[in-house]
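All protein chains but one are shown in place.
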Amino acid sequence: MKVGFAGLGAMGSAMAKNILQAGHTVMVWNRSPQAADDLVALGATRAADPTELAYVDVLISMLADDHATWSVIVESGLLNQMAPHAVHVNMATISVALAQQLDALHQARHVGYIAAPVLGRTEVAAAGQLNILAAGDAATLAKVQPLLDIMGQKTWYFGDTPAQANVVKIAANFTLASAIETMAEGAALVRNHGVGAQDFLSMLSGTLFNCPAYKNYGGMIAEERFSPAGFKLTLGLKDVSLALEASQQSRTPLPFAGVLRDNFIDAIAQGDGDLDWAGVATVSARRAGLK
Amino acid sequence: MKVGFAGLGAMGSAMAKNILQAGHTVMVWNRSPQAADDLVALGATRAADPTELAYVDVLISMLADDHATWSVIVESGLLNQMAPHAVHVNMATISVALAQQLDALHQARHVGYIAAPVLGRTEVAAAGQLNILAAGDAATLAKVQPLLDIMGQKTWYFGDTPAQANVVKIAANFTLASAIETMAEGAALVRNHGVGAQDFLSMLSGTLFNCPAYKNYGGMIAEERFSPAGFKLTLGLKDVSLALEASQQSRTPLPFAGVLRDNFIDAIAQGDGDLDWAGVATVSARRAGLK
Amino acid sequence: MKVGFAGLGAMGSAMAKNILQAGHTVMVWNRSPQAADDLVALGATRAADPTELAYVDVLISMLADDHATWSVIVESGLLNQMAPHAVHVNMATISVALAQQLDALHQARHVGYIAAPVLGRTEVAAAGQLNILAAGDAATLAKVQPLLDIMGQKTWYFGDTPAQANVVKIAANFTLASAIETMAEGAALVRNHGVGAQDFLSMLSGTLFNCPAYKNYGGMIAEERFSPAGFKLTLGLKDVSLALEASQQSRTPLPFAGVLRDNFIDAIAQGDGDLDWAGVATVSARRAGLK
Partner (left out) sequence: MKVGFAGLGAMGSAMAKNILQAGHTVMVWNRSPQAADDLVALGATRAADPTELAYVDVLISMLADDHATWSVIVESGLLNQMAPHAVHVNMATISVALAQQLDALHQARHVGYIAAPVLGRTEVAAAGQLNILAAGDAATLAKVQPLLDIMGQKTWYFGDTPAQANVVKIAANFTLASAIETMAEGAALVRNHGVGAQDFLSMLSGTLFNCPAYKNYGGMIAEERFSPAGFKLTLGLKDVSLALEASQQSRTPLPFAGVLRDNFIDAIAQGDGDLDWAGVATVSARRAGLK
């Protein structure tokens, strides 16, 4: 299978490498070409321009955001040059609105379109252990399932409309952000009554909340270890905004998301935008007069 | 060791039974005397009045709320008649303010006072597998630790001021309520985009959130199974109010708790106060125009 | 008419003086006796103890809060010694719950009870131009109306249950606090886009919002003139709490009040509790990275 891969950030590079090492022919493209050097050294072909990816069987994209996705897939002319019955698997976290628009454009071109955003950070991607949230035509998905199985430990299927996977990804990130905010508020409360954040949070993640979300972020909040960022506050605000947009489009009030938006903005306004998004805990602490 | 036990609701009965069956001499009291019948049949002595519990080595109380606690421990005259150096272990979820007041009253009487609220529902209590959140003088706690070990799988220690355990319990319940609200909002969002709540929530509790809080409440929300209640919405509002009181007392803003308060009130105003507190999910669904 | 007056703070003193100067016989009491000196010099009699006020025709009280009211009216024994058919006019801002409790106690004693909290600061009280928010039995109110007409420009009647006036007063203060918060948020927004707060707020109070609430508080926010306080932030938090209590009791969600609570707490946690409550604007400014 000839595979094209657009977007070689930390996540994309790790995913593309797994596909390459599984024996597929891979052509790669990235805005900054040097990001492709390692993959080329391992046998990938470098595309000089996104449109060179038009002649693959499966195009996988993992681009930074709505703007980059639109620019590389649509504005470059790539989609317009793709062969009918090729399949595009878009694994980025994009807005529901863009997902709907891309779905329509691919249908018009008779190019298959699967949305498959992922859960998991770089090291999980490197291990081929991502959780993949997929939606789109089932028969089309079946064609690319072998590639997804290389990148992930499990594919979760959410229906035949691609945007359904995107709203699930957005809701999952909202759930993470809410867990962070909850721990931040709870930690500020117990600290103001003389209990250490660590004591409180490790009890939680040792009992009712013994799962990765609470263990990882609870640890970061307890130790105030927000740098280097695994996922920046500014990106956290972007993802909360995606939830708010999806909620407004579908007429779904989302009061926790409103609180999250304001607290991320507060953190960024204080100059903390480059901290890990768990650093939104600094907002609860500051407002509580701590430190 | 002569143990007194006041408050034989579903939780208290299960806890008292374990202590009795471990071989201790137990005197029990409950406002409705028939709640003691089973324990008396197993060998416990029935106190006709709370003050009869004054002559034990360790008094354990598991009363419904602040009002019941104050009435049984203080107003009845029980505390005033307790022997110096006896120990009172208060395992109920009470306010930080009452915990501080009781601490002072016990100190004045030279009666030991340990706060030890618990995590876990009735079946966990019956199995002696509670997680016990304890605070108070360490030497005093050591005296009663054998009793705690009968009732719980682990005792978490939060400091030598009893109220510290109460604030941790209140913050833990706040964390649970926030997790419920987050799942409710997220489920409404994905449903309004055509994804089933079950698909979304079982993915969450199968990945980043594979822990009891998300598995149990996620299942209830997905199946809209809010009755019979494990913990009623009206009690949920009571516990959110305890968090708000503690936050106001200690000058700790708690914006998620404000949202929770309003949503619990909304549910109760619609007549749903007797549902399980996961039933606050009906609020998010209704506001989103679902069903 | 023999009038008793309990509570001679800035407001109470001004109100009692007007009654005295209108020719009534007035007996006054205040916790700190020297607050009565000026009134005694003008002809009032000083009560050494609240219970000396029991033999008046009309008792007016203007005490600081729930605690002071309960202490002076009930705990002192004053109410128990009042003659049947005397009337107590309680003009303080107290909780709905206490208003209901006092109503019942007065009924049991056959003492008339009118709730009559006021709108207006000290200088308005001195001018006898208060707006009086009254509730209670209409015939009883008619008896004291001549006294209310001395203190106020207008009496607004809200029904025959005294607590109805208290909930209106609480809701009016909530409306003021919301107007302050709205101006604070709007001012932060325009400032972050290069527009002066003064330019924005004076346009508002010169057009759609040309009324005292926006003129007075808009001016304070624009000039950041929060000291000396006309009404302290800590009292603002107290009044927002009264709104939250009334809303919880009556099952009325009140999301703006939740935001107000957190922002007042934030301000107090930063050490600004003694500023005027318009100083909650410092919270919006700080969160927006201003100054």
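Per-chain residue numbering starts at 1, and chain names A, B and C are given in the order in which the chains are listed.
Simple rule for what comes next: a contact is a pair of C-beta atoms (placed from the backbone, for glycine too) under 8 Å apart; a residue touches a chain by one contact, two chains touch by 3 or more.
Because the structure is predicted, anything quoted here is derived from the model rather than measured.
From the options C:Leu39, C:Val89 or C:Leu119, the residue with contact to the unseen chain in the full assembly is C:Leu119. Considering the whole complex, the residue from C:Ser13, C:Ser76, C:Ser247 or C:Thr282 that touches the absent chain is C:Ser247. Annotation: of C:Ala14, C:Ala68, C:Val96 or C:Leu237, C:Val96 touches the absent chain (contact as defined above). Not every partner is drawn; the one left out touches subunit A at residues 237, 241, 244, 247-248, 251-255, 258-259, 261-263, 265-266, 268-269.
The missing chain lies against subunit B, touching residues 255, 262, 265-266, 269-271, 287-289.
Touching residues on subunit C toward the chain that is not drawn are 96, 119, 131, 133, 156, 158-159, 161, 163-164, 167-168, 170-172, 174-176, 178-179, 181-183, 185-186, 188-190, 192-195, 199-200, 203-204, 207-214, 243, 246-247, 250-257, 259, 263, 284, 287-289.
Following the convention adopted for this analysis, only the chains that are shown with their structure count from here on.
Annotation of subunit A and subunit B: jointly contacted by C, touch as defined at the top. Chain-level centrality, scored on Cα centres against the all-protein Cα centre, points to B. Inter-chain spacing, taken between the CA centroids of subunit B and subunit C, is 38 Å. Rounded to a whole number, the gap between the C-alpha centres of subunit A and subunit C is 53 angstrom. Taken residue by residue, subunit A touches two or more other chains at 255, 287-289, whereas all remaining positions touch fewer.
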